[in-house]
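What you see is the complex with one protein chain gone and the rest in place.
Should a chain be cited, it is by its letter among A, B and C, assigned in written order, with residues numbered from 1 in that chain.
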Amino acid sequence: MPGELGLLRAGIIGATGVVGQQFMVALQKHPWFEIVALAASERSAGRPYGQAIKDAKTGARRWYADEEPSDKILGIPVELADALEGRCDIIFSAVESDQARELEPRFAKTTPVISTASTFRMEPDTPMIIPGVNNDHVKLLDYQRKNRGWKGFILPQPNCTTIGLATTLKPLYQQFGLKLVIMTSLQALSGAGRSPGVGGMDILDNVIPFIPNEEEKVQRETQKILGAYCGTGVEPARFPVSCTCTRVNVMDGHTEAVFASTEKPVSVEAARRAFAEYDGGLAEAGLPSAPRHSIVVRDEPDRPQPRLDRNAEGGMATVVGRLRPDSALENGIKYVLVSHNTKMGAAKGAVLLAELLAKQGWLG
Amino acid sequence: MPGELGLLRAGIIGATGVVGQQFMVALQKHPWFEIVALAASERSAGRPYGQAIKDAKTGARRWYADEEPSDKILGIPVELADALEGRCDIIFSAVESDQARELEPRFAKTTPVISTASTFRMEPDTPMIIPGVNNDHVKLLDYQRKNRGWKGFILPQPNCTTIGLATTLKPLYQQFGLKLVIMTSLQALSGAGRSPGVGGMDILDNVIPFIPNEEEKVQRETQKILGAYCGTGVEPARFPVSCTCTRVNVMDGHTEAVFASTEKPVSVEAARRAFAEYDGGLAEAGLPSAPRHSIVVRDEPDRPQPRLDRNAEGGMATVVGRLRPDSALENGIKYVLVSHNTKMGAAKGAVLLAELLAKQGWLG
Amino acid sequence: MPGELGLLRAGIIGATGVVGQQFMVALQKHPWFEIVALAASERSAGRPYGQAIKDAKTGARRWYADEEPSDKILGIPVELADALEGRCDIIFSAVESDQARELEPRFAKTTPVISTASTFRMEPDTPMIIPGVNNDHVKLLDYQRKNRGWKGFILPQPNCTTIGLATTLKPLYQQFGLKLVIMTSLQALSGAGRSPGVGGMDILDNVIPFIPNEEEKVQRETQKILGAYCGTGVEPARFPVSCTCTRVNVMDGHTEAVFASTEKPVSVEAARRAFAEYDGGLAEAGLPSAPRHSIVVRDEPDRPQPRLDRNAEGGMATVVGRLRPDSALENGIKYVLVSHNTKMGAAKGAVLLAELLAKQGWLG
Partner (left out) sequence: MPGELGLLRAGIIGATGVVGQQFMVALQKHPWFEIVALAASERSAGRPYGQAIKDAKTGARRWYADEEPSDKILGIPVELADALEGRCDIIFSAVESDQARELEPRFAKTTPVISTASTFRMEPDTPMIIPGVNNDHVKLLDYQRKNRGWKGFILPQPNCTTIGLATTLKPLYQQFGLKLVIMTSLQALSGAGRSPGVGGMDILDNVIPFIPNEEEKVQRETQKILGAYCGTGVEPARFPVSCTCTRVNVMDGHTEAVFASTEKPVSVEAARRAFAEYDGGLAEAGLPSAPRHSIVVRDEPDRPQPRLDRNAEGGMATVVGRLRPDSALENGIKYVLVSHNTKMGAAKGAVLLAELLAKQGWLG
């Protein structure tokens, strides 16, 4: 049980970026983890964190999370990633995909790595887990370790847009089977990060109907997450998924309009019940960051809305509404969901994943 | 030929609202029509138009169109609707649905009425026409006149969201047949009007995933517009249409993500060609408000965008992009479209319709 | 001492509006007050609160605060205002100005009334208090009671734009004197309420440089608040105040650019110290809603910003930054402030005022 032997030592790589800072917020008062080391690029290394995030020109502090960083964090020296080897029980990685390809395997030789990068998501020997949706895939980590000769492992976090979709499809898939899923997303600005992110002039009075690689990721990842663990990999779910992903002028919270065709007939009432009663085993696990309900159903006709619903259950639940029959599809059902892309969809979701691993004895 | 016998006399009812004002902008310099009368509610009647739209409290002018009203228009006296009877060659109606039910048939006894209200759209003896898409449905007006004993007629403009969808589906339907259409819209604020319209606090940093009755309208109207004229009505097209309609923080221009399954196999190249070469007979008709192309294809990966593309061809074309195969559907094709909801989608589109009628001799 | 004799019984009139709902949020878990009665217009009266705020057409709940209402509140029956007489220890009034003129004096005969309406702010026998700025003006309530023959009283909350300005001017006025104040505000949407409030189409990609009566209010109220209590009234402060008030596309948090000329020379360092060390006697009073510091100074060059700073100290502090000398004015100093218009600037500020009164024995 975490905590009994003292706090688990956490390191964060990519610590000066948006996601890195969200890791700090998610960890700075955490009952099980203690941030012991921060790594970033050469430009930042060698200075206390508070100095490293100061804008050279204006002196403004480049801190992007709502919650302020503690004085303790501001004082932690920023190091180069290599310097963290062997000093942590877990590494939270917030680096870009190409850096992840190089850095994460080096750490994984000795240390568990949880990553928000997309690099290893589709590796056959690597699971991709949404806590409360496919916890059982965690067993694949044993095979990954054996296969790669690692003492640690790499466990990637799914794409933020995948998370709300796969979470809500899970109870439908379990109870009714799925034949076809069509989804259009209206994604928040924070999903694109800040450097440079989406320009103010590009999104004002506008929609950008394209997010590079996003649709492919959501389609593949959804099938993998809802697939079946088979000892040496995951057999992807067979139903096809088709997406159009767009960017809208919203700070946080991805909205998704979902149209699904199920194997067995499904009424709106039955689907509503499946959502509302869905229990992926999170609540009883006693994880500090877990929502009480992974899915929250809103019955008002004009919900969910990202500004009103993104923070449901601390931003860790997916909120579902506008549940209607879809007579255009065989056994058709349609709904709208909102999920918080930078909480459950990024660092806080990764910390929840770490809690699940800690609880199951995979760390330390 | 219009203009040969002098300008056609146009009256506008509902003249003080957003759509009424768009009618004025579309007509104030029109080569074929002349605004001869304006009607509004009792509150406004009896004063020159310029006075009627002044805010009593602040004195601010309540004018909502980009183009300014001419001095001539500001001087036209606002009358009650009844006073217009017998004085116009055509009535443009911008009143709400329930008023339309009462007022429009009274005018239609003697005078052609083109209406942006939804009231009569689904009446069996009433056509609903997008110029350049289903011009042939106009013949149903003869049956309507006979059926109702009117000398005039009522011709409703389709819903603004229907227009972009039906326009782009037309060439696909003609060439490949359609089995299924799924659409999610991201609609502009101006579609909701101004009194009260969408509140600034409701839409800032938000998406509203519900527009009352909109989805039903788009589904039914698309089938009617792409249906077959049969002497005493329109046989609706048989392919099912399923929509989710949302509101986003965009001023003008509805964006729609479309997923379609066709009867015959369709490649992206063939669909692109079908869009780009689509000719609904508008160009050669010589109508002043007609776009050169009803559909404009943009090949850049991140287009169409409402702010950049809504004004293509003076806001009278539908802009299509992101054309991709959809492997989740049988003969699947997907794309994104932008169409201008208050130009082609409302008053200016209604004026184009009037031009078509004038050209064909239905007016005056 | 409040709480020793049980909770104080609070009634809210104007309970279905934006400010009324903010009162509920501010009071629903309050340690000293208990909401015992809610009043609204005839349209709402006679139904439980949860029913009264349901949209008749769509069924959507018209609740505007971030924090959700408790089940207890949703069950309280809405009554007509008259029915509250004699049943409350304090009335929080969130009605419009003209209703306030009629209703508030009726209650004041027997009961203390704290009001967000502007109606009585400039009455000579009526104080207008910002807790922590001019607590001493409360003594004028004795004169008001005598003058009007009331057992209760009316105590109006200042305008939300006045509050940030007067709070930050107080320490400058105390230490350096003031000769001239010029201020331009960039005000949030929530200051305009919701019915209809600012339209989404009016504010998107725009600034509205006019807020009816706002400038006059801020100018007069600032002088009254910083004026001197003189037994039968308040002698207004003599320095002139000139404002331009604008509306910007921000949800909450008024930003104000202030230019001041002081009597005595003032350095940036001295002004900074005056702000940072300002203590209006709030902290030691032990009031549940009081900020630790009425004024928070941010030294980063690009602060304060409404989105980042409006919630400082629970939305109850005014955040000051960009402190610079102003060489264009004699003893000139300029700065930017952000204050939360719907927390300290409205209901939560009014509740803080009630706490101050309770602590001093004016209630119950």
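Simple rule for what comes next: a contact is a pair of C-beta atoms (placed from the backbone, for glycine too) under 8 Å apart; a residue touches a chain by one contact, two chains touch by 3 or more.
Only a predicted model underlies this, so the values are computations on that prediction, with no experimental measurement involved.
Looking at C:Ala60, C:Ala257 or C:Ala270, the residue that reaches the missing chain in the full complex is C:Ala257.
The chain not shown here touches chain C at positions 180-182, 184, 186, 204-210, 212, 240-242, 244, 246, 248-251, 255, 257, 259, 301-308, 321-322, 326-329, 332, 334, 336. What chain A contributes to its contact with the hidden chain is residues 57-58, 64, 189-190, 194-205, 210, 212, 249-251. Residues 58-61, 204-205, 300-303 are the ones on chain B that touch the missing chain.
Note that in this section only the chains that are shown with their structure count from here on.
Mostly identical positions are employed by chain A and chain C in their mutual contact, as over half of the interface residue numbers are shared between these two copies.
Separating the CA-averaged centres of chain A and chain B is a span of 42 Å. If you average the CA atoms of chain A and of chain C, the two centres end up 41 Å from each other. Within chain C, residues 58, 204-205 each touch two or more of the remaining chains.
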